[in-house]
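Here is the structure we will look at.
All protein chains but one are shown at their positions in the complex.
On to chain A.
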Amino acid sequence: MSITVSGINKNFGDFVALQDINLEIPSGQLTALLGPSGGGKSTLLRIIAGLENADSGSITISGQEATHLPAQKRNVGFVFQHYAAFKHMSVAKNIAFGLEIRKLPKARIKEKVDSLLELVHLTQFADRLPAQLSGGQRQRMALARALAIEPSVLLLDEPFGALDAKVRKELRDWLRRLHDEVHVTTLFVTHDQEEALEVSDNIVVINQGRVEQVGTPDELYDQPANDFVLGFLGPVTEFQGRLVRPHDLEVFRQEVPGAVAGRIARSTRVGFEVRLEVELNGSADAAPVNVVVTRGEARALGLTVGDTVFLGLQAVLV
């Protein structure tokens, strides 16, 4: 195990940030800490990095007891949401910083910086100042800077949070490919469930200072431990007293055994999918059931607002 977190507690005044956290982060994998803002995931990451102290509990990094080690001695690469670039240093100097601290020979530093620049596709920007780079480029520089020290673990705190949607998506794909190349144990914090599902090998869902569930993206999506995890990983709707995903409901035009009749109250088309709000017969006061079908299905069934339809759970789930 690359990072072992045992019995970590942390309070800020009256606020309980983390409550008895126990985790094993496997080595060589990309693990996401996923949860809503203020849920404690960043605090946990900062405690692992030594930037924050836990009130109690212990941290082990690569088998080494690290609870009382200062951040300087943990050999942890940390990437911040807002880049934390050294503004007066060139890109190359930024990347070289940790190596210069470690007093590597000049030629060796240059060699390493050059290969890292190549890895993050910033070779032609080596002599620029961070202010002359775009947000995405700055974050790649920060990543190269963190990787330069050959960290035993790489920690990223909402690394794409400050970027716009398109760049965020690009960088996310790029991080995944980079990780497949470098294989450093990586732990990254995100509140974006899509990001976590897409990029990571494992996901730890954290909410209100507690671990809700740990598992692979598939496990979490298909077998959520509780309603919170189910709700956080994707859209949900209430159907016959249980929470289900809108796309797990099937729409029929004729009465089918087990299906419930209702009326389409609203229909919104978003790209390739059509979102329906269906008011079930005899439960007009309850919130409408949300159903998602593809545009093709909607067209084939000829669904329009006001139509009566029958809703049932897809066979595999019943």
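By our rule, contacts are C-beta pairs under 8 Å (C-beta built on N, C-alpha and C of every residue); 3 or more make two chains touch, one makes a residue touch a chain; residues count from 1.
By definition in this document, contacts and distances are computed from a predicted model.
**Q** One chain of this complex is missing from the view, so tell me which of "Sulfate transport system permease protein CysT", "Acyl carrier protein", "phosphoenolpyruvate--glycerone phosphotransferase" or "Dihydroxyacetone kinase subunit L" is its UniProt name.
**A** Answer from the record: the omitted chain is "Sulfate transport system permease protein CysT".
**Q** Of A:87, A:121, A:183 or A:266, which residue touches the hidden chain?
**A** Of these options, the touching residue for the absent chain is A:87.
**Q** Using the document's definition of touch, tell me which of A:40, A:77 or A:136 contacts the absent chain.
**A** Answering carefully, the residue with contact to the hidden chain is A:77.
**Q** With the missing chain put back, which residues of chain A would touch it? List them for me.
**A** Against the missing chain, chain A presents residues 49-51, 70-78, 80, 82, 84-89, 93, 97-98, 101-102, 142, 145-146, 148-149.
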